[in-house]
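All protein chains but one are shown in place.
== chain A ==
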Amino acid sequence: MCVHQSINITTKSSSSILFYQFTQQNLPACKPVLTPSWIVTTFLLMGVIFIPIGLVTLRTSHSVIEIVERYDTECIPEKFRGNKVSYIKDSTILKNCSLYLKVPKHMKAPIYIYYQLDNYYQNHRRYVKSRNDQQLLHGLKSNDTSSCQPEDSSNGLPSVPCGLIAWSLFNDTFKFIRESSELVVNRKNIAWKSDRNHKFGKQVYPFNFQNGTFIGGGSLDPSVPLSDQEDLIVWMRTAALPSFRKMYGRIEEDLDADDVIAVHLMNNYNTYSFGGKKKLVLSTSSWLGGKNDFLGVAYVFVGSSSIIISLVFMLLHVKNPRPYGETAYLSWNR
């Protein structure tokens, strides 16, 4: 469909021909024209490519086994359910809680553990800006913490790590027990390698953290450098949307179908005052990642509509034969 046009000029060098063609707007060009056959072929081709991709994607998504358990309401004792916020804020109560999960199908290791928060605006502008990358990397050497406001310091001393993000660190903890033996949860390497190595300092230790009058989220072990505080690192990589998952750890053994897993958790984190949900997610992964049917469905949808369109087009084309060159269709002749 490409028509190459060039004109013959007797010029000495090819570069001057090129220049001539350029200035005369006569460069060899490909001029595709949208003919009916091309239209039909394109739509058919799209269908033919997209439907298989969609089916494979769907299949892959279905092969992922995912257990999602919402626990924010259940983990509040009956008598406090009327006033969840005061329960969660009461630091004197030990907020342990147990959940029982039934494994629906055989889950192959590694099994990823996520916590999921809904209606939590980690992408709020005020929240996102309240951090100091310099301080995370260099610690107290970087003393301009104005960007961390309002959590830049407490008691007149700067906090490390400063800012709202760090201050609101998620602090629920989970323990998994299968048939009375505790499952080993690997909590290393849950953060991005580049974050650990380049964004959080190896020599930077938490300092004056969560020392203010108003305690936000979790606290940190002051003897562990920030680069090894992977929970913090994961938390500090803010989520895009108000519903998000963050990795908690990995179970590195298979779970069999119908296994019952007891989860002992500490329900410390306050999502009650803003009506957020908390969920625990156990999921295997495929080459595509986690479970999400949308991509596959969308592929199949786009592919099949392409085929339908091509059929409709063909039908109309055959039904309305019109010789090209009919000017009656020109808008100014109507």
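The working rule: contacts are C-beta pairs under 8 Å (C-beta built on N, C-alpha and C of every residue); 3 or more make two chains touch, one makes a residue touch a chain; residues count from 1.
Just so it is clear, contacts and distances are computed from a predicted model.
Only one of "Phospholipid-transporting ATPase 8", "Cell division cycle protein 27 homolog B-like isoform X4", "Putative exosome complex component RRP41" or "DNA-directed RNA polymerase III subunit RPC3" fits the UniProt record of the hidden chain, and that name is "Phospholipid-transporting ATPase 8".
On the side of chain A, the interface with the absent chain consists of residues 1-3, 5, 23-36, 39, 42-43, 46, 50, 53, 57, 85, 110, 112, 114, 116, 120-128, 133-134, 137, 149-151, 164, 167-168, 192-194, 198-199, 214, 216-217, 237-247, 250, 270, 273-274, 283, 285-292, 294-295, 298-299, 302, 306, 309, 313, 316-317, 320, 322, 324-327, 329-332, using the contact rule stated above.
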